[in-house]
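Let's look at chain A:
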Amino acid sequence: MNPLRRTFLNGFGAAGALSISITTGLLKPWEALAAEWNKSAFEALTMTDALKSVGGAGATESKDIQIKAPDHAENGAAVQLEVTSKIAGTTSLAIFVEKNPRPLIADCEFSNGAEPYIFFRTKMGESSRIRVLARAGGKTYFATKEVSVTSSGC
Partner candidate 1 sequence: MMMKWRGWALATGALAISAMAQAAPPSAAMLSNACAGCHGTNGGSAGPTMPSLAGQSKEAIEIALKKFKSGERPSSIMGRLAKGYSDADITAMSVFFSKQKLHATNQPLDKARIAKGASLQEANCGRCHLEDGKEGKDDTPAMASQWLPYMQMQMADYLSGKRKMPQEMKEKVDPMSKEDLEALLHFYASVK
Partner candidate 2 sequence: MAEAIKIRATLQGDVADVKALMNHVMETGLRQDPASGKVVPAHFIQQVIATFNGKTVLDTRWGPSVSKNPILGFRVKGARAGDKVVIKTTDNKGETLNGEATVA
């Protein structure tokens, strides 16, 4: 696993202890995963905390990150997102919905020919800005896009 990812996901320090646990059989593989799944980042309640947890606090804004999302989503249950980074050497993308109760939605690491591109659908509790963080050459970049959600009741 590459060292940049470690920084991006966990901050420093956790990696060594984890591999020891696996090799000594203290943890079953999925428990290892659960431990590695960046709890503090995914469970962060505010955008500031979530950003900090993935080391994205000092990112620079970039027009080379494209966020394809509807300006107006009729239904917040499934808002389609398509994210592409044109920044050379992009290895990871992290996606946030700023106003969701848990802002961090996904983070993705690309290797062995995978393009820095991801397509999926997210839940949105209300109108919000989508923020995407890209990591390339040891630096972080970001872009945002506003999506308004109009959900009708019945």
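Candidate entries met the following condition: all candidates are chains of the complex that A comes from, given by their letters.
Heads up, the rule we're going with is that a residue touches a chain if its C-beta (ideal position, glycine included) is under 8 Å from a C-beta of that chain, and two chains touch if they have at least 3 such contacts; residues count from 1.
Note that the coordinates shown come from a computational prediction; the quantities given were computed from them, not determined experimentally.
J.: Looking at chain A, find the partner in this complex that touches it; the options are 1 or 2.
T.: None of the others touch chain A; the one that does is 2.
J.: Any idea which chain A residues touch candidate 2 in the complex?
T.: Where chain A meets candidate 2, its residues are 9, 28, 30-31, 33-34, 37-38, 42, 77-79, 82, 97, 100-102, 104-115, 117-124.
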